[in-house]
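Note that this complex is displayed minus one protein chain, with the remaining chains in position.
And then subunit A:
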Amino acid sequence: MSTPAVTTPSRWRALTRHHLFWPVAVLIALLLVNVPFTPDFFAIRMTDGHLYGSLVSIVLFGSPLILVAVGMTLVIATGGIDLSVGAVVAITGALTCSYISDQADQNALAGVFLAMGIGLVAAVVCGLWNGFLVARMGIQPIIATLIIMVAGRGVAQLITDGQIITINSEPYKLIGGGYWLTLPFSIFVVAAVVAVTVALTRRTALGLLVESVGGNAEASRLVGIRSRRIKIMVYMFCALCAGIAGLMISSNTSAADGNNAGLWIELDAILAVVIGGTSLLGGRFSIGGTVIGALVIQTLTTTIYTIGVPTQTNLVFKAVVVIVVCLLQSPKFRAKVFGAKGRARTTAPAEPTTPADAAPKMEVSR
């Protein structure tokens, strides 16, 4: 705020007011923290015909989280929440890998596509079930999705028979661990899903409908929006995203681990959504913010590994960063801390100027 010129503050303020300003700022700050520990952190070089570097790894390992978080964003926008995504990740990976492992030729494209189809259909069925319970039965989303969260992991273990299924399929490896046009293939998948989601929600009325259902489901119904159908749809979409993430995670390691695949990813996804500025109360969402939020979380994880935080303090470190991020995100908190300081400084030397005083107040009222 200490920019000297008289004309810039308004532009600076407009920038800081942008809903993506703080998530992006945190992301950049986290990336910069890595530089002293990994001198060539931003370097990207060619290795074996593909790009290689920290930034590439962050996007590669962050892809599943971005997907799950994008699906979660829409669910949260309708005022719901989906705790079952981690289990859906596990089920999809387990079904797909066990189907592929039964094939005589694991590299046959037809078999791989069929296996992925089976996995994704199962994911969508899980989503349909969640949507049915929430929209038709009126069960609280936390409880409704808790069912698959708990039981789903058991189902995944049932499918894999409690073992880790290792597969050896080159085409399947592409989705989550392979490279295309020198970039990780998963980047293209994520880009496609995000593009489709943004197009559907921002270029058509669908986004508005989702937000209106989240804002007030009853009122939306009364103005003629089929709010139940919208809700079922977003749960199915969320599960589909989780399913694709499940394919990626199992493909990345060429193995299905019913016990650990996607474990706690639902919490990271919710966190990504929150960091991205989507209201947990529903009615407003930002896909772009969610993508940034997911990248923040993945960068944070990578940072912990690179700067050598002792294992025992990993979680504390993560928690502190998350708290700081969330507080910075909150306009109220910023107004209280920075606003008060700024005012104190301006009032001390001279008489309080109205604009400087008014700005924090406006932020409070937001």
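Annotations for the structure displayed:
Here, a residue touches a chain if its C-beta (ideal position, glycine included) is under 8 Å from a C-beta of that chain, and two chains touch if they have at least 3 such contacts; residues count from 1.
Rule of thumb we're sticking to: contacts and distances are computed from a predicted model.
Candidate names were "Multi-component phenol hydoxylase, reductase subunit LapP", "ABC transporter periplasmic-binding protein YtfQ", "Formate dehydrogenase beta subunit" or "ATP synthase subunit b", and the UniProt protein name of the unshown chain is "ABC transporter periplasmic-binding protein YtfQ". Among the residues A:Val88, A:Ala144, A:Cys241 or A:Ala335, only A:Ala144 touches the chain that is left out of the figure. For the options A:Pro9, A:Gly53 or A:Pro171, the residue in contact with the chain missing from this view is A:Gly53. Shown as candidates are A:Gly177, A:Gly293 or A:Gly339; the residue that touches the absent chain is A:Gly177. Residues of subunit A that touch the chain left out of view are 37-38, 41, 47-48, 52-54, 57, 61, 133, 137-139, 143-144, 146-148, 150-155, 157-158, 161-164, 166, 177, 249, 252-255, 257, 259-261, 301-302, 304-308, 311-312, 314.
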